[in-house]
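Every protein chain except one is present and positioned as in the full complex.
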Amino acid sequence: MSAAQTARELVTHVLTLRCTDEPGIVAAVSQTIFSHGANIVDSAQYAHERSQTFTLRMEIDVPADAATRFDTDLRSELARFDPILSLRRKAELRRVILMVSKADHCLWDLLYHWQAGDLPVDIVAVVSNHETLKPLVEPHGIPFHLLPITPDTKVEQEAKLRALVADTGADFIVLARYMQILSDDFCSRYPGRIINIHHSFLPGFKGAKPYHQAYDRGVKLIGATAHYVTSDLDEGPIIEQDVVRISHRHLEDDLVKMGRDVERRVLTRAVRLHAEDRVMLTGHRTVIFD
Amino acid sequence: MSAAQTARELVTHVLTLRCTDEPGIVAAVSQTIFSHGANIVDSAQYAHERSQTFTLRMEIDVPADAATRFDTDLRSELARFDPILSLRRKAELRRVILMVSKADHCLWDLLYHWQAGDLPVDIVAVVSNHETLKPLVEPHGIPFHLLPITPDTKVEQEAKLRALVADTGADFIVLARYMQILSDDFCSRYPGRIINIHHSFLPGFKGAKPYHQAYDRGVKLIGATAHYVTSDLDEGPIIEQDVVRISHRHLEDDLVKMGRDVERRVLTRAVRLHAEDRVMLTGHRTVIFD
Amino acid sequence: MSAAQTARELVTHVLTLRCTDEPGIVAAVSQTIFSHGANIVDSAQYAHERSQTFTLRMEIDVPADAATRFDTDLRSELARFDPILSLRRKAELRRVILMVSKADHCLWDLLYHWQAGDLPVDIVAVVSNHETLKPLVEPHGIPFHLLPITPDTKVEQEAKLRALVADTGADFIVLARYMQILSDDFCSRYPGRIINIHHSFLPGFKGAKPYHQAYDRGVKLIGATAHYVTSDLDEGPIIEQDVVRISHRHLEDDLVKMGRDVERRVLTRAVRLHAEDRVMLTGHRTVIFD
Partner (left out) sequence: MSAAQTARELVTHVLTLRCTDEPGIVAAVSQTIFSHGANIVDSAQYAHERSQTFTLRMEIDVPADAATRFDTDLRSELARFDPILSLRRKAELRRVILMVSKADHCLWDLLYHWQAGDLPVDIVAVVSNHETLKPLVEPHGIPFHLLPITPDTKVEQEAKLRALVADTGADFIVLARYMQILSDDFCSRYPGRIINIHHSFLPGFKGAKPYHQAYDRGVKLIGATAHYVTSDLDEGPIIEQDVVRISHRHLEDDLVKMGRDVERRVLTRAVRLHAEDRVMLTGHRTVIFD
């Protein structure tokens, strides 16, 4: 870099891009970057041949005084590829709403990593249908919203939730062991923006009480799956999975306890990947740029 | 140990025992061991409370001149517990028949570990419905038996296989990617004595082409399962499982390749556990003393 | 079990035993158990041939009305083996003092598991040389003791610490990223009772700034080690270790962040193993009955 360039203040941006694959996309992106005096810090791309889908994630240092023009020019230059494109300052954290019920293990882990500064999100609200976890949330200065759900109030409460999403400008929602099923209508409003943790290594044990199913079957590993929520329960695109080894000594209650550890680990990883714009959707599969 | 004891030649035995749980079993076992001047080298036990099943595995150094009497007395002393009991010299290897088709990855791994001296089995025969792997087997001096299977010859060939089991004194059979389904009649003759490797992390993807199912579902881990064969396909008691991490870059063919590595690893581990008498059946679950 | 036996209230006890190996130990233990109407629930043993050391851990259901007599008789019966023996009610939790400085990651994990009920300890005090973590501790109702250390006050403060151990009846001490070095005199008073977490996969990178050493060397895995504290820094008997995979993208600060996760996981596991009497010392090596 020349002395002139290093003298300009640089602002790191995160670019993600998805479009139909065709020649020239990277040339167009990199030419635009170069011509604005910006520099690629990190880059990963993947073309899924079968669906002809191209995906890209870049971290780009952009001169502060060129940032607005860069954004405009990049969108203009790429318009012919008709991309789904996101460009944001890396320092502007993704805003998230956490939804919980009574179980606290996922919430503990998310709060721990957030307050430690290694989970780049802005937690704008915690929503629950129970008061139980309020004391865990409030000392951190995060607003806690009680939205109890009954069959009669579900429509009304989801309306409040939608208002909260709008008011807080939340980018995504994390169901951190939220035990209620959101309506199809609600889910379809936020495609690829709601993350759930399923307490099973999908598709191993769908439905209720997966640890009891695992015990009965005598499996040697149990797992957890973080996935985007779609109207098809337990079938949304998978973001992250992991397993833990168990033995014959472990009864259902032990599996529940051990499962909590893998659940919270998997969910935190998925939230981090999403918050850093590292998850790209191609159909019902995900591309992970880690 | 006193000088007199160390002067006697000791022979290591492996004892396994399964019976209904009740007080006094360990006391009876250890008293018999002590009274014959034998010594416990290694011991593990587990009582499955729900099924009231007690299981035990011991390695015992028995004075050579007391070995026969020890065997008789132990069986006599324990008879009141009505146990399923096995006592054998550790140096007398379990005899195994390997069954293969055309895929060689599991066979390679079993042969490697066997010839390296770290898989304690005596491979008495390799059986296949194809000639393909004969050249891999014969340099090792292991008899290769061709038993091609058609719908018309299945009954006849299984009869030959039963004869082979009898003639070789085989303790167990390993289906090392043997692509034929054994008849219910055959399976039921050797309960807990036939090990299969399933190319999936059961119960995730049962049935055909699990790696293609895994690709379609976009899972982040694929696995393999070694289990005992029962008449209920893919449902026998699980001995060992493991997984390997995959990414969006891996197509079905990649999963097949990566799957081979986890299959062979899991099968070899299961064969070792079985050959060392470390797997106990309690109903349709296994106790693993590793 | 007969109806009469099941009618008696049973109390689960944990027995650990270490002595010179010789025939008859298990016979003596199991005969005593049997004769008091007690029953072995879980048992593991290991004889380290080279050092002639025998180690055993049992969980035993003892009739409540026979518990005192069982304790007396067992000690009497085993006295000829001159064992190091511990027998306690499983429900009586081990008492622990946690020592911290400013880093909170290990403390968070220990508090989380403790309040979730899956870390069987009674945290009788948190001691720190800084006020920093007081707000994290006090909402849980755990006494927080500030013991700032300077070269001048070290002797005096360690005396206070010893008094605290005595007053609280603490069974063991956990250095949860406590950045001070305890004196040899202090350490030697509590052999096998102080657990430290070292932020390296020992013996890979001893001494200061192991993550910076790991970065410089370009390793592909970093780890953490939980060990008992002896006067020989970084050299005490190892209880547990684990690693996490890193890549070229991770700078020293990333390794520090990723290292925190493996540190807290390893320390919590080590504390659980110790609290459940699953760690036996044989010389400078540990036997782990997990």
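Letters A, B and C name the chains as they come in the text, with residue numbers starting at 1 for each one.
Methods note: contacts are C-beta pairs under 8 Å (C-beta built on N, C-alpha and C of every residue); 3 or more make two chains touch, one makes a residue touch a chain.
What you are looking at is a predicted structure, and each value in this text was computed from that prediction instead of being measured.
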Touch partners, limited to displayed chains, of the chain removed from view
A, B, C
For the chain not shown, which residue from C:Arg8, C:His48 or C:His212 touches it across the whole complex?
C:His48
Of the residues listed, C:Ala66, C:Leu93, C:Ile142 or C:Val243, which one is in contact with the missing chain?
C:Val243
Absent-chain interface as seen on subunit C, which is shown
46, 48, 201-205, 217-221, 223, 237-243, 247-249, 282, 284-288
Taking the full complex into account, what residues of subunit A touch the chain not shown?
1, 5, 21-24, 26-27, 29-31, 33-34, 37-47
What is the set of subunit B residues that contact the non-displayed chain in the whole complex?
42, 104-105, 108-109, 112, 116, 118, 135, 139, 249, 257, 260
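Everything below uses one rule, namely that only the chains that are shown with their structure count from here on.
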Measuring from CA centroids, which chain ends up nearest the centre of the complete protein set?
C
If more than half of the interface residue numbers appear on both sides, call it same; otherwise different. Which is it for subunit A and subunit C?
same
Chain centres from averaged Cα atoms put subunit A and subunit C apart, in whole Å, by 37
Gap in Å, rounded to a whole number, between the CA centres of subunit B and subunit A
43
Among subunit A residues, those touching two or more other chains are 249
